[in-house]
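To keep things clear, I will list the structure first and then write my remarks on it.
With one protein chain held back, the other chains of the complex are shown just where they sit.
To keep things simple, chains are lettered A and B as they appear, and every chain counts its residues starting from 1.
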Amino acid sequence: MKTRIFSLAGIAVLLALCIAAPQMLDAYSLGVALQLLSWIALTQSWVTFSGLTGYVSLGHAVFYGLGAYVMALLWQSAPLWEILLGSGFAGALLALVIGYPALRVSGPYFVILTLGLSEFFKYIVIAVEAGLESSGRLIFGAPDPETLYYIMLLLAVVATLLTWGLARSRWGAGLRAIREDETAAETLGVPVTFLKIAAFVISAFIPGVVGAVWVLRTTYFEPMQLFSPTTSFTIVTMAIIGGSDRAPGPIFGAAFIVLLSELLWARAPHVYLVILGVLLVSFVLFVPKGISGQLAWLMRRRRA
Amino acid sequence: MNLKSIALRAATASAAMLLAATAFAVEPVKVGVGIAQTGMFAPAAIPALNAYKMWADDLNASGGLDVAGTKRPVKLIVYDDQSDFTKDAAIYEKLITDDKVDLLLSPYATPAHFAIVGVLERYKFPMMGSTAASVQLKAVKPGNIWFPTSALPDVMGPELVKLMKAQNIKTVAISTLQSPFAQEVEKYLKMALKDSGIKLLSSVEYAPDIRDMTSIVSKMKSEQPDATFSLSFPGDSVLFMKAAREQGLSAPFQFVLVGPSAAFFSKIFGKNLDGIVTMGHWSPYQTKWPKAMPFFEEYSKRYNETPDYLDVALAYMSCEITQAAVAKVGLDHDKLRKEISSATFDTIDGPVKFDGVSNASTPTMFLQNQEGKPQIIWPASDATSTFQKKGPWAN
Partner (left out) sequence: MDQLASTQLLLSALVLASIYALVALGLNLIYGTMRLLNVAHGELMMLGGYTSFWAFELLGVGTLWSMFGAIALTAALGALCYVTVFRYVVRNRELAARLESNSLLIFFGFSIIIQNGLSIAFSADQRSYTYLNGIFALGDARVELNRLAVLGVGAAATAACVLFFRFSRLGLATRALIQQRDAASLVGINADRIQLLVFCVGFGMAGLAGSLVSMTETVTPFGGFPYTISAFIVIILGGLGNLTGGILGAVLLATIEIYGVALTSSAYRSILVYGVFIAILFLRPQGLLGRKMR
């Protein structure tokens, strides 16, 4: 009970800090915070599907890129909120359409299939843009970073609550059962297909909105960069480093990578990425539960 | 020598020393850059960064940057954007607010320029652009960024047609990479070809991760055009050139968009680069630009390779313009903005004056490699040589 009150108070303080951040931070740090929040939201959304089901998606960049594309197309032709929601629904709709056939594929086949799907839609967008004779889309009059920060904060909070809520719900239990043994779960009456697709669709909504906000930040849409597979790889990295099936995991994972990058990239541009690679490998080898799993384990041991 | 004069001497001496000391303690002028040092664009971006570094070192060797009459040393602050233009906004914000730089130099390539337009606008920070070329640049609000390039697709199209007509070319085949800049060139080239009397035999586009251009080149070859256009970026330019050589593509006029001006390209193709036409508006062999050859020689000596005739020239021009404006009006942003918008600057590419965001004085030109040298072959007013038909491919 006591720890519960402590953690609730901790969360309240953290949230208050997040809300006050734009007043306290300089422009650059606000940019970093914006980036951090976007990664938290993306990684959380990945965890709601991949973390729980064990279906490792290497294609989350497609929802992100699609959201960005919707924003680039519709900017200034509708109110901001409507386009943001539209971007989210575009991501979710895509997940719904590809969900059924894609989720019949499993294991490593699924990993590479999602990467292939992401690349496929990237090149579709490139071809469409070529057909429209558009050569990159420049966005003028984007909202200031503070507004974007609060939208992103909202997204990160919603995504975290989603993971948290889903993990404790009956659905969450069903999804975990799929991860442990899909055939057994199905025999026991878990609506496997429905649950998988539902989780996939939910996890595609947030990246759509995040992509839309991010393209307002960069003010330029170009498919090769916004659909880049690097985004998908980074999400998976953050999720695994943070610990991938509980809500605090993505927050730790994203914070760790973003802050580490901040610490290193300006000081040692070339060596930084090598260090990042070494750290990544060491993490998988020596902290296989992820940061949040390791912390929980340490706390349990202290109590015992 | 009385006591008084000794005291006087001591006083003047110490005053002189004090003065010398303050002169040494002059704050360096901080110049910020965010540019790709790692990742996909690094091979192309690093030569541009080299131009910045050479500029800064030369200034420091000659006593520093003239800031409205006072010489101050220059300190470059360089960050790596990892070839990800979505990082550039944050980097330039950091340069402005955290490092508190006095001046900025530009990142590499059009998307990265676009990504920081908003930041420059927000902080009212004037900056010379360099390696950006897009018709969309003209949509950028003038005032805080200027683009020295004259290789803009909407002018390149009609000029290319004029150049071809002058060579009596009747038929054309085009292949285009699906990438913003190449597609803009394609669009305006096709527009200019309409009603020009030159027949467009075929025009194909290809996706960015193409691996083999055999079928594109063999189709082109079978149509026997007078002119071929490979609107490509360095990676696929190499593929195109290799396939063209392999199959003996024999059009007398062969244009390759991005790549031929870079040093690595001539290392790969050597003699086979001769005769290839490309975009670019600078050549060290233009004697009416006295600064051109010394720059070429210094860069070649220092980095042991030739400068890219487009990117490196543009990067260096942006330094020259910044330097001249600062010498005249100092570091005040409003004064700099006014100065850059109105003055005419003497650069390695001749005089440059801006109209809005774009270079109003340098005409759109084309280069052709002739005996290993980049020669300007169009327009006649700036040409260093005349167009020569592409000879047979060497073995």
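Following the convention adopted for this analysis, contacts are C-beta pairs under 8 Å (C-beta built on N, C-alpha and C of every residue); 3 or more make two chains touch, one makes a residue touch a chain.
Keep in mind it's a predicted model, so treat the numbers as computed, not measured.
Touch with the chain that is not drawn comes from one residue among B:Lys194, B:Arg211 or B:Lys301, which is B:Arg211.
Listed residues A:Leu85, A:Ala255, A:Leu276 or A:Leu295: the one in touch with the omitted chain is A:Leu276.
Considering the full assembly, A:Ala130 is the residue among A:Ala130, A:Leu162 or A:Ile291 that touches the omitted chain. Note on the undisplayed chain: of the listed residues B:Gly235, B:Pro252 or B:Gly356, the one touching it is B:Gly235. Of the candidate positions A:Leu117, A:Val157, A:Ala173 or A:Ala296, contact with the hidden chain is made by A:Leu117.
On the side of subunit A, the interface with the absent chain consists of residues 54, 56, 58, 101-102, 104-109, 111-113, 115-117, 119-120, 123-124, 126-127, 130, 229, 233, 236-237, 240, 270-271, 273-274, 276-281, 284-285, 288-289, using the contact rule stated above. Interface with the hidden chain, as seen from subunit B, comprises residues 37-40, 42-43, 46, 175, 178, 204-216, 218-219, 222, 234-235, 238-239, 242, 245-248, 264, 267-268, 270, 395.
Following the convention adopted for this analysis, only the chains that are shown with their structure count from here on.
If you average the CA atoms of subunit A and of subunit B, the two centres end up 37 Å from each other. Subunit A contributes residues 26-28, 31-32, 35, 123, 126-127, 129-130, 133, 135-136, 138, 140, 142, 144, 214, 217-220, 222, 224-226, 228, 230, 265-266, 269-270, 273 to its touches with subunit B in the complex. Within the complex, the subunit B residues that touch subunit A are 37-38, 79-80, 82, 84-86, 88-90, 93-94, 96-98, 110-111, 114-115, 117-118, 122, 134-136, 139-141, 178-181, 183-184, 187, 205, 207-208.
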